[in-house]
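The complex appears here minus one protein chain, its other protein chains still in place.
Moving on, here comes chain A:
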Amino acid sequence: MSEAPAAPQTESAEPATATDRLDLLLVPPRARPGWQVLPARVVAMCVVELQKLRHDRTELYTRAVQPALWLLIFGETFTHIKAIPTGGIPYIDFLAPGIIAQSAMFIAIFYGIMIIWERDAGILTKLLVTPTPRSALIAGKSFAAGVKALIQAVVVIVIAALLGVAMTWNPLRLLAVAVAVVLGSAFFSCLSMTIAGIVLTRDRLMGIGQAITMPLFFASNALYPVAVMPGWLQAVSKVNPLSYQVDALRGLLLGTHAHLALDFTVLTLAAAAGIAAAASLLGRLAR
């Protein structure tokens, strides 16, 4: 067979596919101007996230359980005991923004674990071979985590409203709430992607993720005002972006006194720093 000029592949090269209608696949798409690349990639990643959520909503439901329990049990109980000074508002109202931020943070930190899974599965690898700068890929992923967290936030807000928490319905304020949720999630997902770039395996990241979420939660103003914390915890809370997110959410949703300008500045800077850190370590993940 080998010596004969037989070329069996020539006849098998005509399978029953419609190769006659491939004209578009002959023309490479034109590259976008540079400044459009980042927003385009962010949109692409967010679209994927929404498509996935549309196909499988179970995560949406299971993730609603925990915040509901926090509000229902912890919130209702402490509202009655009145053990925590909240400045005149019911404790459950005080707690609701904290729980929104907490559940968004849990999603974001889990998102970094998903990045490692996508690396192992080759999905991330393939995205890295597209004309997408690493920072744009990380930004896209972190805002996709933000979209997921945003949907979670809507669920928690609805639960809180059902439990009688008096929140604003001012659309401008709600828009600002959405921005705060997305920025916070962008930071926390980048934090976990950064750790992913350091530890490289899913098991280790899972352990670290579990180890840091609760301390981040407790070392913030989500459950109690900063004023009642011991000094050292106040110091930790000051460098914890979650505190700034909670402060912003509380100010926007409840109308309490908040440092909105500072909060949004810190959240924006934290998200940008997180994207830079995670992007610089992405190469290690790809290797």
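What we mean here is this: a residue touches a chain if its C-beta (ideal position, glycine included) is under 8 Å from a C-beta of that chain, and two chains touch if they have at least 3 such contacts; residues count from 1.
Convention: contacts and distances are computed from a predicted model.
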{"item": "Missing subunit (named according to UniProt) among the choices \"PqqA peptide cyclase\", \"ABC transporter ATP-binding protein\", \"non-specific serine/threonine protein kinase\" or \"FAD-dependent oxidoreductase\"", "value": "\"ABC transporter ATP-binding protein\""}
{"item": "Residue among A:R41, A:R63 or A:K148 that touches the chain left out of view", "value": "A:R41"}
{"item": "Omitted-chain contact residue, chosen from A:A83, A:A121 or A:A161", "value": "A:A121"}
{"item": "Hidden partner chain, touching residue among A:K52, A:K238 or A:H259", "value": "A:K52"}
{"item": "Residues of chain A (touch criterion as defined above) contacting the omitted chain", "value": "1-5, 7-10, 12-32, 37, 40-41, 43-44, 47-48, 51-52, 55-56, 120-123, 125-133, 283, 286-287"}
